[in-house]
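Every protein chain but one is kept in place in this view of the complex.
Here is chain A:
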Amino acid sequence: MSKQLQFKLVLLGESAVGKSSLVLRFVKDQFDDYRESTIGAAFLTQTVTLDDQTTVKFEIWDTAGQERYKSLAPMYYRNANCAVVVYDITQAASLEKARSWIRELQRQADPSIVIALCGNKADLAARRQVSEEEAKKYAEEEGLMWAETSAKSGEGVHEIFTAIAKKLPTTTSPSARGGARTGAAARTGVDLNKQAANAPGQNEPCNC
């Protein structure tokens, strides 16, 4: 039997490591060498189908540049089921930044969050400053998933998102874990959009 699960995925990492490019490759299979920063959409969604016919829908939140001066709001981490923390293999300092984001996640996010550390720009291996061994060792110590990717060539991109999808709990729905503000289907509260059709001020039945 097929079922669909929905999860919130947040991106983290220093500016210009390729967070948005990674998502653009995953969601639209596109790459643009001269991308402006920020995506301009509230968030993007992409679905991954697993072997057992389970589909996992990611609601992907981009930092929208708010990481630049350490001004990400608590809302960003709230109810995130998984995080992709990105560094640039050609910039040693970007791995240091990734480490501090991971500490921030461990402090702010739900303890059950699935974290993947992602070394991007693998196509520029000639200018490598971060060795595979170093990053992999750190990921193992912290219990993180790890992979190298190239948003430019597409190498490893789909694989890492699929690996995350497999690692997420598929038996319990995110809402049951109290972990989802993920789309109208999972909502338990009131939906303002649905009601928006009723223009306020109409002569609705009076309650008295």
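Note that in this section a contact is a pair of C-beta atoms (placed from the backbone, for glycine too) under 8 Å apart; a residue touches a chain by one contact, two chains touch by 3 or more; residues count from 1.
Rule of thumb we're sticking to: contacts and distances are computed from a predicted model.
Asks: Tell me the UniProt name of the left-out chain, picking from "Aldehyde dehydrogenase family 16 member A1", "Deoxyribose-phosphate aldolase", "Rab GDP dissociation inhibitor" or "Large ribosomal subunit protein bL17m".
Replies: Missing chain, UniProt protein name: "Rab GDP dissociation inhibitor".
Asks: For the chain left off this view, which of A:L22, A:A64, A:A98 or A:A151 is in contact with it?
Replies: A:A64
Asks: Contact with the hidden chain only, please: which chain A residues?
Replies: On the side of chain A, residues 27-28, 38-47, 64-66, 68-71, 73-76, 78, 181, 187-190, 192-193, 195-196, 198, 200-208 touch the unshown chain.
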